[in-house]
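Everything on this sheet refers to the single structure shown next.
In this view, the complex is presented without one of its protein chains, the others remaining in place.
And now, subunit A:
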Amino acid sequence: MEMNGAQMVCEALVAEGVKTVFGYPGGAIMNVYDAIYKQDGFEHILNRHEQASVHAADGYARATGEVGVAMVTSGPGFTNAVTGLATAYMDSIPMVVISGQVPQSLLGTDGFQEIDAVGISRPCTKHNYLVRDINHLPRILKEAFHIARTGRPGPVLVDIPKDITAEVAEFAYPTDVNLPSYMKVPKAKEEDVNAAVEAILQAKKPLLYIGGGAVLSNASDAIRELAELSQIPTVETLMALGVMGNKNPLLLGMLGMHGNYASNMAMSETDLIISLGARFDDRVTGKLSEFGKYAKIIHVDIDPANIGKLVNVNYPIIGDVKDAVEMMIAGLQGRVNTEQYNDWREVLARYDALYPQSFEDSDEVIKPQWVIERLGELVGEQAIITSDVGQHQMWAAQHFPFDRPRQWINSGGLGTMGFGLPAALGVKKAFPDKTVINVTGDGSILMNVQELVTASEYKIPVINVILNNQFLGMVRQWQTFFYNDRFAETDLSFQPNYKALAEACHGIGYDITTKEEFDAALKDAIAQDKVAFMNIQVARFEDVLPMVPSNGTLNNMMLPKIANPEKGEK
């Protein structure tokens, strides 16, 4: 069939099963918007900022596992999208972003709204394309989706000059991709898995170290089975929360900079790290030379470049986590003695009893940790939580009872403030029947706060729980610990009226200073079909603990003060 390039884009999106596109129009992409106007194969959500469009597509992808799609214009539209691309890239999120470009006749002339999108996005995309021929467009779109979702997933940019979206040509969407130079998706080798299985059987203190790759590969069931079968204790990274489920007795918790005591001690003392889709990020390992000092390492990863990048690996397994874990289960079945690691688990249970994840509650002021725990009690399983970046993010990670993967959506690798609200919109579009809550800070929420308008217009009622400490709290915490309380540019006590701000955008706002108000407001917010701001005044100087200072060793944590009952403390 003959059609123009703009129609080809729409046809390709429909063929890929795309239901929702997040975007923002402008000159160079107008042909495509004209085609969108004439079609009804997918819905388009007009965010109020391109960064938010990309985060929304990202949130949609994280919640569903499908490829998220965003669309932007050239120049500033594209540059606004870059933070979104980088955020998705760092967390390996499957996404296709389509950008308009100046017509080919103007390429390279510093034309109006011309910017080298392919050049700028090269380091923050898995791959990118500048389309130079209408006849290549169907193939490129097909390849973009294929590359985004296969192997180690990631965002792909397709930059399309305006003359190409106007040009007419024959369209047939390819059924196959022919990309001989694209890396084959590796399959775990039998002999590698066997070697790992033997190492597990030899180990006295093995530890399953689970990363975001486990979520991406939908390996949760398999990993739970592996843990159950072997009775090996587990720790999760920030990106893996929910994989084991918080009620699982084999889960110690999150490890790393703000991991709990038992998890970090387990990592310090294990003799066999079984890494499943984790990548030994510096926020997890602390000082590398001290990391897993007594351990051999099994490393399962779909990306060969992750293996041996930071630590020396004894048993590399290159392949999909789920497949590899299923092979491990087969290898261990009937061979592993579940009593084998009893002593090890007992040691860890004692560590956990010594310093459980705890905080000192208060009757005078709301503690941020209390908010998260209460949220867990009130909405728990049926909610999906997104987050921004800072203390609130860490408290959510530490205290919310995540019990399934894809229930916790946050920017781990790039740490992008402003991610939470637009990501929540993407999540809620995918799961309209779930309660979607963005746990955020009074700093982060103002980055992309314009999305309140989007939420109201499209009736995407997400709830923003603002842990308002009137600080850029996480930075303030570092200033307290490492800069002698010099609070350079972190005091946010000059505040907008958050309640009024929400209301001005046709949402609903709550100012909350007591626990009772919190309960009542949450109940009300869930019942409303409006976007909500729950502005909660929390203890200003609360710190996130435990903490392993940057480049410190995992077993050397700053810990919360523990109550001494003999001194009458509770």
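One rule holds in what follows: a contact is a pair of C-beta atoms (placed from the backbone, for glycine too) under 8 Å apart; a residue touches a chain by one contact, two chains touch by 3 or more; residues count from 1.
The rule is short, and it goes like this: contacts and distances are computed from a predicted model.
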One chain isn't displayed here; going by UniProt, is it "Branched-chain amino acid transport system permease protein LivM", "Oxidoreductase", "Formate dehydrogenase subunit alpha" or "Acetolactate synthase small subunit"?
"Acetolactate synthase small subunit"
Going by the contact rule already stated, which one of A:I98, A:L130, A:L241 or A:A397 would touch the omitted chain in the full complex?
A:L130
So one chain is hidden, and I want to know which residue out of A:V14, A:L106 or A:L179 touches that hidden chain in the complete assembly.
A:L179
Of A:G65, A:P174 or A:G308, the one touching the omitted chain in the full complex
A:G308
Touching residues on subunit A - with respect to the absent chain:
118-119, 122-123, 126-127, 130, 147, 179-183, 303-305, 308-309
